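Report on the structure given below.
Shown here: the complex without one of its protein chains, the others still in place.
A and B are the chain letters, set down in written order, and residue numbers restart from 1 in every chain.
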Amino acid sequence: MLNLLWLIPLLPLAGALLNIAAGRKLGDPRSGWLATSATLISFLTTVLAYFELLGRQAEKRSHVETLFSWLPVGSLQVDFALLADPLSITMSLFVTGVSTLIHLYAIGYMHGDAKFSKFFIYLNLFVFSMLMLVLGENLLVTFLGWEGVGACSYLLISFWHTRNSAAVAGKKAFVTNRIGDFGVMIAMFLAFSHVGSLSYGAINEAAHAGELAAVSATAIALLLFVGACGKSAQLPLYFWLPDAMEGPTPVSALIHAATMVTSGVFLLTRINPVLHVSYAWVSTTVAVVGAATALFAATIAVSQNDIKRVLAYSTVSQLGLMFLAIGSGAYVAAIFHMVTHAFFKALLFLGSGSVIHGMHHEQDMRKMGALRKVMPITGFTFIIGWLAIAGVPPFAGFWSKDEILLYVFAKSPVLYVVGIVTALLTAYYMTRQVIMVFYGKARWRDHGDEHGAHGDFTPHESPRVMLMPLVVLSVLSVVGGAMQLPFSKDLHFLEHWLAPVVEESEAHIGKTWAYQNKYLLLLLAVAVATAGIVLALAVYAKAKLKVVEPKVLEQAWHYDGAVARVVAGPGAATFNLIAWFDANIVDGIVNGVGQVVRSVAGSLRKAQSGFVRVYALLISIGAVVILGWLLLRGVVL
Amino acid sequence: MNDLSNFFGPAVDWLAISPLLSLLAGALTLLLVGSLTGQWPWRLYAHLTALSAVIAIAISIRLWGDVGTNGARLLIGGALALDQFALFAAIAICLAIALVSYLTSDYLNREGVDLPEIYALYLTAGIGALVMIASNDLVVLFLGLETLGLSLYLLAASNRRQVSSQEAGLKYFILGGFASAFFLYGVALVYGVTGSTRLINLNAALTSYIPVPRNDAVLLIGIGMILIGFAFKVSLVPFQAWTPDVYQGAPTPTTAFVASVGKIAALVALVRVFVVAFPSRSDDWGTIVFVLSALTLVVGSVVAVVQTNVKRMLAYSSISHAGFILVGLEAASHRASANVDDGLVGVAVYVVLYAAMVVGTFGVVTVVTSDQANSDASGSASLDSFKGLAKSQPLLGLAMTVLLLAQAGMPLTSGFVAKFGVIQAAVAVGSYELAVIAMVCAVIAAFVYLRIMVSMWLADPSDSTTVKVPPLSRISIAVAVAVTLVTGFLPSLILDLGSNLAELASK
Partner (left out) sequence: MEFFVFVCSALMILVGAVGVIVRKHPVHAALSLVLTLFGVAVLFVAQEAHFLAAVQVIVYAGAIVVLFLFVIMLLGVDRVENLRTEPLSGQRPLAVLASLGLVAVLITAILRGNQIFNERGTGLNLPDAQDGPDANTVQLAESIFSQYVVAFEVTSVLLVIAVVGTVLLTRRTRATAE
């Protein structure tokens, strides 16, 4: 079975190709069904691969499937190979699984869109790239997927490119990701020059065996971390993600919540031995950046009014938690949280999509309210998602977040405090959102005429094809925590499963104070979550406390604006200077001075207007510099 | 001594120079028969040109196997070299000739002046290029350079209806002559020091009886002047000023030709001269190449971003590509490193893949800007002509997208393989600074291609005029795209070939 590993990414690709060929003819909704079934079969294949791997002994759970020799250049050998091991299969499972659900949802959501089949082409291509990313056996295959998901993300964000904001957001995502890609590329070359291979097996083996010097391991890990920051929207490269919400909501759910943005976390987990042998401050950096991002984004989420932007900042914050986990050596917890987060965040996004769909593309929460009555299923599933992310037991998010915080405490109590404050804020802003959207006064009645509706405007429940994924995801959000329960070693299913991949680098916290008092921390976490919810209830439902939503938070601490100003200011100025040089010095001599020439000399032709002389002068000056330098070398030596 | 009866000329391996002869035969047939007969029907000019190029390719492939078994060698008394490095470039040059001649045929028929001379000039330029890439002698190299150069000047000026074309040709001619003077002076100085113009003898002389280090300013100046001559031909900053003007003013198929054949020939010859003849002074020229490469990369990519004319944009992008290729040469100057040959392979692979990309790209530009061809030169090929191309002509838009992605160096296209090769070579020899500069520039340059792609895919067509893709151009573009994609997906196809590339004859 595992030698059919290539089928997993191939199926979505085939789906995309079929839709390219016949998508227009199939039309709406059949091309959507085609794409959905492609991912579904891919999911089933992954499940088979999972069982095959499960049937093996723990240390043999790794299979490399080499498709062909890709880049035999000089001393470098890179194969086009896929790797099936517990980590990659876990990733593939939830990528294909969640994708299938979101594809299904999108059939309903995108119904009636003029570019229906194109949307599914992009979506399938995205799944293909994402699977290449997680299944790649070496950095280059992963990088290929990495670029692919970036490109698809760009295409899907600007899918509604007639909106100018969408085109701008797409560009922002592109630019930011290029910065990250740049880090990955340099890391790749460094890995190659120090290990002589790009394969994860070889790199991790070298790190294990101590053949990788700490300094080079540090450089590689840091550069990959830069890449991860770009992709996973960490400080200081986070600002593209909230803007990416311009894309259709299924895209936000799939790419910008569940899958693509977690690839940074995946990458760092993939090379965990390298991280392990690099200097200790690297892990600390990762943890600090993660913690800072988590807190920073959570504060912003508190005063956003766009239903999707709240979730976007929440995603940034949760990703920060995952990086915090990685920095604390809690790889299992990071993956655990990644999976549960995929469930409940996809659920929340799809739920918000359902609301937006029902509200005729209204995204402002101030114009919603009391929607649970008109949209009961959406409301119910959204509330489950809320409980999961807020950290209420026994929902999935509680267990994974708690696991992370446990490790963080062992690493540093200061970071733990940051984490727990983030958890408090998370509970607070999510409760705020639920209240604003589903409870309270039906504010949409006041705004009915804005929608150009015909007299009475009533939100409506979404079609069944959209509700089905919501229900499945809400079930997963409830039971997802069972993957890894803290009560007994026997219940650490995920830890046992991932052990072959991360065992060596996983932090050992068995003897720390935190571990011995883990139930105390558990209780503290519950208390904090409850406090957040109660606080939000007091503010928004009962109006007992004054609403505190500082403008600075709404403007995301002005960070985005500052970046934009820097880019638009000095950055653009540099480009403008060069443009000016080209336009005025070079072309100016051609045009402006050329005119003077014509008026003075009259009979001179354009070709004689002087600039050949200028070019020749440039050549001469260049020649004098080069030759002068050589002369100095020749004479001085 | 004067008894000429016992004079024997050098042995001539006729098969080994048959690619040259094939091109020559094509050129002479076109000129001779073309001048005696009227207008040929059925695009025969282009077919004949392509045929002689394809025959040259076939012979080169035959020779490739021969060199593979018997090893690299020198021809005709050591004037020319026969090795896979040269054959590899020769195949690319001939392919470019064939593709460009088809593009030209459509272009000229649209303009209503299908003349045999243009095609003959392509073939003579090809002869010059083949001589250059294989030359093992500085004098022969210079003549090849001039043969190629003169043909290119004429081609650039060949559109007599446009002042801009004439102007481009004249500028190119004057500046080219200036650069040639540098080159020739350099050859003279080097000859003065070593007493030879044969590359192999130069190396022998420089390593044996003129030991390093010593006071050899004349030699270094000579090397420097040769480098300057080349730098002009491959448009390295600050010798690049002519490039945008010529690329913009010349007829678009000619631009494709200048960018592909002109560049391959000069770069391959540059590499051969410096690696074969002057390895003993690689510390000196390596530094200059480093600086030139970095400057070229930065200026090329940054200035490309602010252009509005697509041909100018691509001109600057071709400048930045030259910078990339020079990264490979810089890597080849680190003679202490064990991986020094990676640079050579990187350069060879890069030029060949780049040729396919650039011919395809300019092919699309030729087709797309057809309607404005008769208008003012500065107005043609503006970014606006590409607006909504993907909607009116999806296949053409797709082809252009693939080619642009390749130029940007996206994985799964040949551009990635090319860029990866040279950067990997730079890293392998420890030239990290240049590798980083190159990668930053790749990121900057990606914007250029993105701009064209965005206007193709996201903008609506500016007017209702539809672009027609003539059949021969279609073939050219399709072949270019196919090369780009196939080598991108299966780079091993081309990289496996490259294993012996670094075995230069007489190295």
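One rule holds for everything that comes next: a residue touches a chain if its C-beta (ideal position, glycine included) is under 8 Å from a C-beta of that chain, and two chains touch if they have at least 3 such contacts.
Quick caveat: nothing in here was measured; it's all calculated off a predicted structure.
Trainee: Out of B:Ala92, B:Ile133 or B:Ala217, which is the one that touches the chain we can't see?
Mentor: Of the candidates B:Ala92, B:Ile133 or B:Ala217, B:Ala217 is in touch with the missing chain.
Trainee: Can you say which of B:Ser105, B:Ser158, B:Ser180 or B:Ser320 touches the chain missing from this structure?
Mentor: B:Ser158
Trainee: Which is it among B:Asp13, B:Glu117, B:Asp283 or B:Glu503 that touches the chain not included here?
Mentor: B:Glu117
Trainee: Residues of chain B in contact with the chain that isn't shown?
Mentor: Listed in rising order, the touching residues are 1-2, 4, 7, 9-10, 24, 27, 31, 76-77, 79-80, 112-113, 115, 117-118, 120-121, 124, 127-128, 131, 135, 137, 139-140, 143-144, 146-147, 150-151, 153-154, 157-158, 160-161, 189, 192-195, 209-210, 215-221.
Trainee: Could you pull out which residues of chain A are in touch with the chain that's been left out?
Mentor: Output for chain A: 589, 593, 596-597, 600-601, 610, 613-614, 617, 620-621, 623-624, 627-628, 631, 634-635.
Everything that follows uses one rule, which is that only the chains that are shown with their structure count from here on.
Trainee: Where on chain B does chain A make contact in their complex?
Mentor: Touch list, chain B to chain A: 163, 166-167, 170-171, 174-175, 178-179, 182, 213-221, 223-225, 227-228, 231-232, 238-239, 241-242, 284, 288, 302-303, 305-306, 339, 341-342, 345-346, 349, 410-412, 417, 420-421, 423-425, 427-428, 430, 435-436, 439-440, 443, 446, 450, 454, 458, 490-492, 495-496, 498.
Trainee: Sort out for me which residues of chain A touch chain B in the complex.
Mentor: 68-76, 140, 143-144, 147-148, 151, 158, 161, 167, 174, 178-179, 181-182, 185-186, 189-190, 192-193, 575-576, 578-579, 582, 586, 606-607, 612, 614-616, 618-619, 621-623, 626-627, 629-631, 633-635, 637
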